[in-house]
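Only a single protein chain was left out; the remaining protein chains are all shown in position.
We just call them A, B and C in the order they show up, numbering each chain from 1.
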Amino acid sequence: SLPPEAGDAPRHAAGLPKSVLPFAGSGPSPEQPATPHPAPDFDADEALELYRLLRLTRAAESRLAVLADEGLVRMAPRRAPLREAGPVGSAFAIRRATDGTGDVFAPTFRAAGALHLFGVGIEDFFRDHLAHRVGPARESGSELHRIDWQTGLLAPVVPMGLLVEVVGGWALGVRMRGEERVGVVCDSAGATSTGAWHEGLVFAAARKSPLVLVVEAPSSVERTDKQTRLTSFSEKAPGYGLGTEEADGGDVLAVVAAVRRASERARAGEGVQMVEVRYGDDDPVERLRTRILDAAAATESEVDALEADVVSRCAEGLARARSAGPPEAPETLEGVYVESERVARRIWVGPRSQKVV
Amino acid sequence: SLPPEAGDAPRHAAGLPKSVLPFAGSGPSPEQPATPHPAPDFDADEALELYRLLRLTRAAESRLAVLADEGLVRMAPRRAPLREAGPVGSAFAIRRATDGTGDVFAPTFRAAGALHLFGVGIEDFFRDHLAHRVGPARESGSELHRIDWQTGLLAPVVPMGLLVEVVGGWALGVRMRGEERVGVVCDSAGATSTGAWHEGLVFAAARKSPLVLVVEAPSSVERTDKQTRLTSFSEKAPGYGLGTEEADGGDVLAVVAAVRRASERARAGEGVQMVEVRYGDDDPVERLRTRILDAAAATESEVDALEADVVSRCAEGLARARSAGPPEAPETLEGVYVESERVARRIWVGPRSQKVV
Amino acid sequence: MTEQAVPEHLTKTRNGEPVTLLEAVSEALFEEMTRDESVFLLGEDIGVYGGAFKVTRGFLEHFGAARVIDTPIAEGGFTGAAAGAAHAGLRPVVEIQFMDFISPAYDVITNYIATSLYRGAGPMPLVIRGPVGGGNRGGPFHSQNVEMAFFHTPGLKIVYPSTAYDAKGLLKAAIRDDNPVLFEEHKGLYRAPALREVLPDEDYIVPLGVARTVREGDALTIVTYGAMVHKSVEAAERMEKEDGVSVEIIDLRTLLPMDDDAIVESVKKTGRLLIVHEDTRTGGIAGEIAMRVSESAFEWLDAPMLRVTAIDAPVPYSGSLEDYFLPQTDDIVEAARYLAGY
Partner (left out) sequence: MTEQAVPEHLTKTRNGEPVTLLEAVSEALFEEMTRDESVFLLGEDIGVYGGAFKVTRGFLEHFGAARVIDTPIAEGGFTGAAAGAAHAGLRPVVEIQFMDFISPAYDVITNYIATSLYRGAGPMPLVIRGPVGGGNRGGPFHSQNVEMAFFHTPGLKIVYPSTAYDAKGLLKAAIRDDNPVLFEEHKGLYRAPALREVLPDEDYIVPLGVARTVREGDALTIVTYGAMVHKSVEAAERMEKEDGVSVEIIDLRTLLPMDDDAIVESVKKTGRLLIVHEDTRTGGIAGEIAMRVSESAFEWLDAPMLRVTAIDAPVPYSGSLEDYFLPQTDDIVEAARYLAGY
């Protein structure tokens, strides 16, 4: 089920309807680019939307860090910085819908902007982390457990690699049903070491399931060394018979393009695709900003206004999330079994177990 | 502990001492090759030894099939035919010793000749399968559980892939101790699909452990299709940063050469090596026979005599194994814990739990 | 679905002929796949080869390769994929070739599949079935009972039938259940001639979570399941004859959730409880049963609750050792006599 702002939406929309976009109507108007510059080699609308999402991701993450310092969020993912482009670009690249007919997306962390594309508003994002009740997750827990089959969001379980198995199976399932949908899993480099990643991939590859695997690779060889002696994770692809793409993680437009190519190949029946997103020291947010300004896709003051808007919406969302209360215990403990009543038993004494003699 | 016929043996022997060889002293004398032919392009002694081992393997396997038909052996591995060269060639290629200082070898099935090289006589081979007690395996069970650290034999547990983890760790361990020993694991193609195989390999590769992985690949693409879309398993090697060798499974001399090269690279610190043994429709036994005869490494009657000898020794070993009794229950159930007494409890009533009132 | 004829060997019930437990399993799968297009199968060698025990012989030809999927040797991978397919609205049935090999799927079953509903991912209509149990000289890796690896995992159901009738009805119920169900089939019962029975030629199910009273008695209650149901019956019959004592036997059928009421009511009647399981002793299901009876019927107990189980060891390969390892009818008689005379 979608958050209330979602409204009705067309099926198989290439992007979410404006009403679901984080800040529909705000920010600079793309119809009026500054003119003395040459036409940009990218879609200005898309670039601005992506810029908002990257900014949102970063703003949300830095507030999450504060909440973690305050001890209010325990499981805030500590991740290397500058990694927004992988999840945001991947989420942006694929076919989204709000009625359960679009592609399915399974990010790891650092994905506030990506989650947003799949219907998780910023307030909900913080409520999840604060475990202030919202949404369908019974345990009301964290970004990690946000699942929405209507928008196509399957946020991860923590044990790494498992989602390759699951999303691969989902992709097999929708193909069996004759639907042209693609599953996308974003995973950090470490996940490639897991047996789950391997087994999931072996099976998906054997079935030619429409699965796209985004591997978010750190640039530093040192950090990678303990996991593999490779410098490129794409070297793993031939061993499974996968198609590949590579993209610079500092360049969100490149990520979008790579994931688009990969997902359309998967959709066309060419089997599992791997996209290696290679991160460096480049800041994807700054880089896109520069590119937008250089191409005069927006003016500096327009971009500044957009940023200010993101920041204030983030602050408002967090404030609302903070003031929302925690869930009530017995009610939210249901859901272990489909048919289960609300059984919450820490002590139990059989009703007639009292002394009868 | 070695079977009685082992005797004293030199350390780090390149091959087992004659006394441990299956049929020391029997068969044709390699000092008197037939002369009109050109000198063979292989070592005649080695070829004859290998031929005996291949013949032994085949003879033992066919007797095992009979025992399975009789219902006397339940877990007799049903395997595709013509696969003797992988385990026999691998076992032959590496450094064997009888005092726990040689390489370690972990075969799967169809390995009677290979086991022989590691101290398991043919009688013991059948006793294991018949579960007629012998050797160190507490459960007295089958080829599958024969382990001998003195000769360096680590016969498999059944769940596929696990031995890659374990032998990789053993190899890491001996290298930590400064010993120049190599671990060799033979696995069928299916094992490469397991998470255990992957995780074992990822870790061993990251540590550059002296591990050689022999992948026994079927030729038939059809059979492989359900496991992988690859036709060559060597395509998996770059994804782990492994060195590779390939060998024709119909040619045991090629297998020996490939495993030798691979194991010496591993010993030299070059990290994990993969040897793909590709099977076809060639019969490795017939092929080696032809080659020996063509090169006049032995005469036809010598080879016939050798074969007859193998067959009769096999029959004798089996007869002795059949007449040996099954193990005695309580005695052989010990060994669950290092310090455990012989506790075998299916029922238990506390000694003072009788009615006391 | 094609209107192809039902394969000959799957028409026994239709023809009023008796079936083995194995055939009952095959019929259940066949009927559910026929009834519901969303049901499909995954497993090692289940297609071309028809399965290690031939449970799915003829299925590939009848239902096609899209619904009878031969998998690589990657139990975690294809079990996880089945979970994904369940998310996509299908109802997968996974075969584990020997249930011993479920361990590579332990991670995905306990962490993903069992928690799916709770985490908001929705129902998980998934059955994982396969052969279990000892007595076949299969050694430590082809003989395990796996219930206790999963019994502690909230969100799962565990079923373990002892008769052909139950196997068919329970498996059909499991496939229709929206929770993930582990379904254990004892190899020793698969083709046991004594278990052949004529099944109703109708679409029946046996509901999950309901035990069966195998025989009534008043001297003591034996709670058991799977292959041990039959050894317990043997023991009870011997005691009836030799001691004139009548033993009540409860076949759990579903281990999780457990039918507490059936157990407690019986114990209240007999005052004595013996639990018999083929699985090893420490941490076996007997403990949970004893705990629940203590919680709910302590005052009715006239004797200690006891258990007959396998020994705490891996399953031995040797026949003599395996017989020694497994609980036998004599053991059950011995323990039951002790209790009856207590």
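Convention: a contact is a pair of C-beta atoms (placed from the backbone, for glycine too) under 8 Å apart; a residue touches a chain by one contact, two chains touch by 3 or more.
Note that this is a predicted model, so its numbers are computed, not measured.
**Q** Of B:Val166, B:Cys186 or B:Val275, which sits in contact with the chain we cannot see?
**A** Answering carefully, the residue with contact to the hidden chain is B:Val166.
**Q** Check the options A:Val88, A:Ala131, A:Ala206 or A:Leu242 and report the residue that touches the missing chain.
**A** A:Ala131
**Q** Since one chain has been left out of the picture, which residues of chain C touch it in the full complex?
**A** 100, 103-104, 106-107, 110-111, 114-115, 118-119, 140-141, 148-149, 151-155, 256, 258, 279-280, 282-291, 294-295, 298-299, 301, 303-307, 312-314
**Q** Against the chain that's been left off, what residues of chain A make contact? List them.
**A** Residues 74-75, 131, 133, 138-142, 144-145, 157-161, 190-191, 193-196, 226-228, 326-330, 332-333, 336, 343-350, 353-355 of chain A touch the chain absent from view.
**Q** Please give every residue of chain B in contact with the chain that is not shown.
**A** Missing-chain contacts on chain B: residues 135-139, 145-147, 149, 154, 157-159, 162, 164-174, 176-177, 183, 195-196, 198-204, 206-207, 209, 335-339, 348-357.
By our rule, only the chains that are shown with their structure count from here on.
**Q** Which chain has its C-alpha centroid farthest away from the centroid of chain C?
**A** It is A whose centre lies farthest from that of chain C.
**Q** Between chain B and chain C, tell me the centre distance in angstrom, where each centre is the average of that chain's C-alpha atoms.
**A** One centre to the other, that is 37 Å.
**Q** On a C-alpha centroid basis, what's the spacing between chain A and chain C, in Å?
**A** 40
**Q** In chain A, which residues are in touch with two or more of the other chains?
**A** 195-196, 198-199, 202-203, 206
**Q** Can you list every residue of chain C that touches 2 or more other chains, as numbers and ranges?
**A** Only 71-72, 74, 76-77, 104 qualify.
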